[in-house]
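With one protein chain held back, the other chains of the complex are shown just where they sit.
We call the chains A, B and C, going by the order they appear; numbering starts again at 1 in every chain.
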Amino acid sequence: MIKEELVNSNWRVRKGRIIRVKRMTPSEKLFEIELDNGRAMDYEPGQFVQVSVFGVGEAPISLCSSPTKRGSFELCVRAAGRVTNAMHALEAGDEIGIRGPFGKGFPVKVLAGNDLIFVAGGLGIAPLRSLINYVIDNRREFGKVDILLGCRNPSEMLFADDLEFWQKRVDVNFNVTVDKGSPDWAGNIGLITSIIPGVTINPERTFAVVVGPPVMYKFVISELLKKKIAERNIILSLERHMKCGMGKCGHCQIDSIDNYYCCQDGPVFSYDRIKNVAKM
Amino acid sequence: MGTHTRYFILRKDDLNSFIVKLSRNHKVVAPVSKGYGNYAFTEVTSANDIALKHIPTILPPKKYFLPQKETMLSFSTGHVENAEALLEHENTVIFGVHTCDLNGIQCLNIVFSERPRDYNYLRRKDNITVIGLECTEYCDEHASCNLMNSNFPNGGYDLFFTDMGEVFMAHVNTQAGDDLVDSSNLFKPATQAQMEALYAIRDAKRSRFKDEVNVDRKKLPAIFDKSENSPVWKAIGDKCLGCGNCTNVCPTCYCFDIADTLNLDLKSGKRVRTWDSCEVETFAKVAGGENFRSGQAERLRHRHYRKFRFSLGKYYRFFCTGCGRCTRTCMAGIRLKETLTALVKEAA
Amino acid sequence: MSKPKVAFFDLSCCEGCQLQLANMGETLLDVLELVDVVEFREVMSEKWEWKYDVAFVEGSVTDDHSAERLKKIRERAKVLVAFGACAATGGVNGMKNSFDLEEIGKYVYGADHKSFPTAKTRPLHQVVKVDYTINNCPAYIPELVEVLKHILKGMPYTVPDHPVCVECKFNENVCMYERGVTCMGPVTRAGCNSWCVNNNNVCYGCRGMISNPRENAAKDVMAKYNVTPAMIAAKMDMYNKCREGKK
Partner (left out) sequence: MANKNVDIKSEYVTRVEGHGNIVVNVREGRIEKCEFNVVEAPRFFEGMLRGRSVFEAQHITSRICGICSCGHSLASIQAAEDALGIAPTDQTLKLRKLLMHFETLDSHILHIYLLVAPDMLGVKSFVPLVATHNKVVRRALRMKKDCNDLCEILVGRHVHPISCVAGGFTKLPSEHDIDRMLNILRGMRADMAVTVDLAAGFKFPEFERDTEYVAMVNDGPEYPFLEGDIGSTDGVRMSKKEYRKVTNEFVDPRSSAKFTKLSRESYAVGALARFNLNSAKLHPDAKAVAERIGLKPVCRNPYLNTAAQLVECVHCLEDAIAILNDLRKRGINYDEQVLVGVNEQGKVPLRAGDGVGAVEVPRGTLFHNYQTDAKGAIVNANCIIPTNQNINNIQHDMKKLLPEILHKTEEEITLALEMLVRAYDPCISCSTHMLNVTYVNR
């Protein structure tokens, strides 16, 4: 048996150095990461990377910063299992492994020139934040921008700084709702679907970008369709079990005749392409 | 020598010398009987160990291209630059590969050459020489190789043997195959009469091998388009044990899992790739509890779609070779030919 | 960092899993580099009076006394490991639960059976919180080492949740059903590298069932062989009777 180093292996990881860790909620932390070779990560909003914590494993995590941000990138990680918990134990200065970016991001070229409505549920705000900040950094290229954000309760609210920033801006309409309020919560209470009807939409020129847990999609989409937004203009990002990110391991395959691999054909899809998928 | 295709003759008595010679410079593997009518590709050093007449082995030769467990990286925790991508391979000759398995290897070659390429697979493949062996008879009632168009040689080998009684006819398909023929000094060019005999064998075979399911292969994808909600899936799903045997033994199943293990120093370790199976409960389950394919019927449907529908869109070919392994290995008695027949009937 | 203090205890069992430690040979010394064994009655007279970082508990709870003992160990242990099938699933001790306790007591001890109070067999997790589980009867050394590494790294260990058949195929064993005998492999959790089948015996199910065993399908399969329904039930119960005691 010959054992040798495989220099061109696609399984090689790049070194990422954590330069900042910020706790956002009891279960989510924000990591700012710099590639050690100093080279910028070349990515699009909606793409993801495979993060390695050696000895524990790899997990796919969305890039949540905008590519317009230079020098470093950010990941928002929920402690959900082994790798993600191990990430939570890391501090600034620690190293992680990075493969990617992978997948098809949001179709920014298609979105340009149109009105946008962003609908984010829970952790879905992570990939959407990348796109929202990208849109804000290129604000002139887009029409009206509405941001609808929902989460279970105020303590689970992510990206407080960004939310404040969006709230303050005149060029985006920001709406947030929580399923369950708390004594110091003065905002909306109710499911995310309850604030969609209130948004004025010109279906001719609006794209809806929706990211959230699988259960959310069905209800949000039916609200959006009621607003006459075309199926092709509803953009979603799907989650699947994922190992390789290279369309080989088979885990992320989506149950539909079209045989999509979430990691390569997605994670971003327009609704018309996946509407027959039973479990989104 | 010439660039035209070449046919050679090896006397059966010389097979042993051939294998012995090969085993001097290569690891030679071939089908060996495991008892109870089962065979497995196993290392051999003489032809006596080889089961020339064999039905498809328990595992297909894919285990040499994509091992059950494979180290992809070695690493030390906390220090990313110490990680090294690894390849373990061995100069191997696989002897006695049936046409269905040649087809299977070709399927995998396509998958792993697609970008981003999997160099572990590709480099290992480059170190493997494949010697095919023709089936002149059906191996058993579970095969559907005629339906899947894999009972005749269609490339995918370096050398291809056909048993012609006293002698083997050997077709040289690659330079590597030619080198083996040349260096062994055991082969003679085939005569015209011997070529005629080969054609006769093929003709006889054509009359014996008939589509095992009464359907035109080309219609299968369309049938699957209509079968998403077929009751067939629930019927077989209820019988299925979810054991994953059918995927592990399938020459074209290649799904895998990746996991890290630490050494006892707790500071270094390796990242290992292991075969995985879409038939086991956890395959599509994610942290948080959602299972994107939660029922056995859905999982079985998925497997069948990967063989007869999905792969056509992505790779323009069926990912079933008709080898019949999935049927043979299934203790629940789920039979591919029966499932296909039921789907065909329903769609009619 | 000081080495974690590790202790070993046994409840009702054959002590074979502890013996597996000795069977590791000199690897055991590598393990001893990583931990401080402070209590291990079978091979040590030393006693430890403080908290244990890790307590390995072998054996099942089969009477009230052992339940109390286990609770005391739990109070003193930061991490508690169910060590071996008896602790993890009840193991063969569970077969007792198929009988009326008084009846089986009388059968074995006759008139004196009252001196032997017994209770339904329970795996540890039905009595106290268990942090790590090492299945198998006896513990499979590579898995034992794997779990130990997870404990030391503070990572959860996930017992494979696919059936033994997967490993059987990896090892290219001729399936027992093809040889004409029935096997518990299809409903049993993998992780032993199909130990028994590699040695041409059937899987008896010692690792416990996968979380969603297709029991009915498995019974249908077995029924094709010369086994009575009672025998099928007995096969399924050999290591899995305590499942019924699930909380």
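Throughout what follows, a residue touches a chain if its C-beta (ideal position, glycine included) is under 8 Å from a C-beta of that chain, and two chains touch if they have at least 3 such contacts.
This one's a predicted model, so the numbers in the text were calculated from it and none came from an experiment.
**Q** In the complete complex, the chain left out here touches which of the visible ones?
**A** Listed by label, the shown chains it touches are C.
**Q** Looking at C:Leu11, C:Ile134, C:Met155 or C:Cys175, which residue reaches the missing chain?
**A** Going through C:Leu11, C:Ile134, C:Met155 or C:Cys175 one by one, C:Leu11 is the residue touching the chain not shown.
**Q** So that we can see where the missing chain sits, which residues of subunit C does it touch?
**A** Contact residues on subunit C toward the absent chain are 10-20, 22-26, 28-29, 32, 37, 40-46, 62-63, 65-66, 91-93, 95-96, 98-99, 104-105, 107-109, 112, 115-116, 118, 137-138, 176, 179-183, 195-196, 198-202, 204, 225-227, 230-231, 234-235, 238.
The definition used in the following text is that only the chains that are shown with their structure count from here on.
**Q** Of all chains present, which has the mean Cα position farthest from that of subunit C?
**A** Between subunit C and every other chain, the largest centroid distance is to A.
**Q** CA centre of subunit B versus CA centre of subunit C: separation in Å?
**A** Taking the average C-alpha coordinate of subunit B and of subunit C, the gap between them is 38 Å.
**Q** Would you pick out the residues of subunit B that each touch at least 2 other chains?
**A** Touching at least two other chains: 262, 266.
**Q** Of all residues in subunit A, which are in touch with two or more distinct other chains?
**A** Each of 55-56 in subunit A touches at least two other chains.
**Q** Mind pulling up the subunit A residues that touch subunit C in the complex?
**A** Interface residues on subunit A, with respect to subunit C: 55-56, 82, 86.
**Q** If you look only at subunit B, which of its residues touch subunit A in the complex?
**A** Interface residues on the subunit B side: 72-73, 75-81, 83-91, 111-112, 114, 116-120, 123, 224-225, 228, 254-260, 262, 266, 269, 271, 276, 278, 283-288, 290, 292-293, 298, 302, 305-306, 309-311, 313-314.
**Q** Given the complex with subunit B, which residues does subunit A contribute to the contact?
**A** 1-16, 36, 52, 54-58, 80-81, 84, 94-97, 214, 239-241, 243-244, 246-251, 253-255, 257-259, 279
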